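Sharing a structure, written as structure tokens. Questions coming.
Every protein chain but one is kept in place in this view of the complex.
Up next, subunit A:
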Amino acid sequence: MTTFLGMPATAPRGVGNLRGDETFPAAAHHALADDQLRRNLRHATTTIRGKSGRVIAELPDWQELRSAGSALKAFVMANLDSLLEQLEARVTAAGGVVHWAADANEANAIVLDLIRRTGSERVIKVKSMATQEIGLNEALEAGGIQPIETDLAELIVQLGNDKPSHILVPAIHRNRAEIREIFLKSMPGVDPDLTDDPPVLAAAARKYLRETFLSTTVAVSGANFGIAETGTLAVVESEGNGRMCLTLPDTLITVMGIEKVVPSWPDLEVFLQLLPRASTGERMNPYTTMWTGVTPGDGPQNFHLVLLDNGRSAVLADPAGRAALHCIRCSACLNVCPVYERTGGHAYGSVYPGPIGAVLSPQLTGVADNASLPYASSLCGACFDACPVKIDIPSMLVHLRNKVSHPAAERAAMRAAAYTMDHPKLYARAQRAAKLARIAGRRGRGLPPPFSGWTASRDLPEVPQQTFRDWWASR
């Protein structure tokens, strides 16, 4: 037993996919210039929004379900230590092996070592945000192991040497013509006469993946839920590739973020109603696979659970930020976000894009490493209303903005503005001086940044002859 002193650590630099190369405005600049991307995103998010909205409207108790989901997650965070130890004990008792990974480096090393011990040189993967977060594929490749993504969209991303841009639909930025190109270029054994007809593309992926499923002995997955009471893990997916990975191989290695634990089986009743309706717009999730340790003669005979922190304890330490850990990765907030719809996921630089990414990524890495993300929102609040576990993302964005180290000029201007606003006579004089702004003209030509950002597409307001307070005084 070691004694830990000091603040919990954030996710380490140099590993994983939580930090972008550019600030959000710089990355968004490229995305906004890509008309094809804008069309793809608008079409996809509008379709998912409509579908999800219709099935949510069917449930008379949706708001109660949201409240229940929120309360359950709050309970989990308040009891995370004991629930995780309970989960470990149950998984171990059921024949699994539990590993604790403080960060991405530890988790990658544990998984690489486990795979090497099996002698296999490749692994099949179930779509998993946690393994994308820690950069597991990159670590495995560096260690001589070939990871093969089996979720169709993740496969498209992997074959395209690309990054996911959406939590649920990682290739949302691609259309079918682009997918055909990627398959022709990178899919082993692909038919050279491949068309861009969606069933043809799906069949090509199916043929390739079937052969891979049947010839690979190790699988790596994430987990949507880990039930402390029974030691049961759960993965929800739509394509059946997950079911293949979770049942066919000899060895299964699951990487689960520590926040994914839930107390007991009945809790899934709430989450399995919330997740599919908020996420894919389905009433019931198509493939829900659950397993408890090892069952002799049935399914993987070696099961390893890697419990991943990688900054989560640091998030938990902030009372105003910890609800970001309540996220069930449904991506409803992405689909309703007007910023995400226009910039796409890559602009956020992290595997967690959109509103939840803007509050989760900076907390996992420390705000300094993702300082532009809390500002990647107009605070319109659509995400909060859409979240199935009621995460108040706008308030959390505002909270995180207070932790950002502000530019000196901005800080000085904001201080001066606040000082003026707190001295009504000075304020009234400043109001009258605002008339001087007329020299800039309505088009505001020649204004310096940041004001030139406004006048690039918007005229300036006309300064009135008289302020309201002067009018009132003259009545």
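Throughout what follows, a residue touches a chain if its C-beta (ideal position, glycine included) is under 8 Å from a C-beta of that chain, and two chains touch if they have at least 3 such contacts; residues count from 1.
To be clear about the criterion, contacts and distances are computed from a predicted model.
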Among "Glycolate oxidase", "SusC/RagA family TonB-linked outer membrane protein", "Carbohydrate ABC transporter permease" or "Acetolactate synthase", UniProt-listed name of the chain not shown: "Glycolate oxidase"
From A:Gln36, A:Gln63, A:Ser82 or A:Ser378, residue that would touch the chain that is not displayed: A:Ser378
Option touching the unshown chain, where A:Arg13, A:His29 or A:Arg176 are the choices: A:His29
Selected from A:Leu59, A:Leu272, A:Met290 or A:Val398 as touching the chain missing from the view: A:Val398
Interface with the undisplayed chain - residues on subunit A: 24-25, 28-29, 32, 38, 320, 338-339, 342-343, 374-382, 384-385, 395, 398, 400-404, 406, 411, 414-415, 417-418, 421-422, 424, 427, 431, 434, 442-443, 450-451, 453-454, 456-461, 463-464, 466-469, 471-472
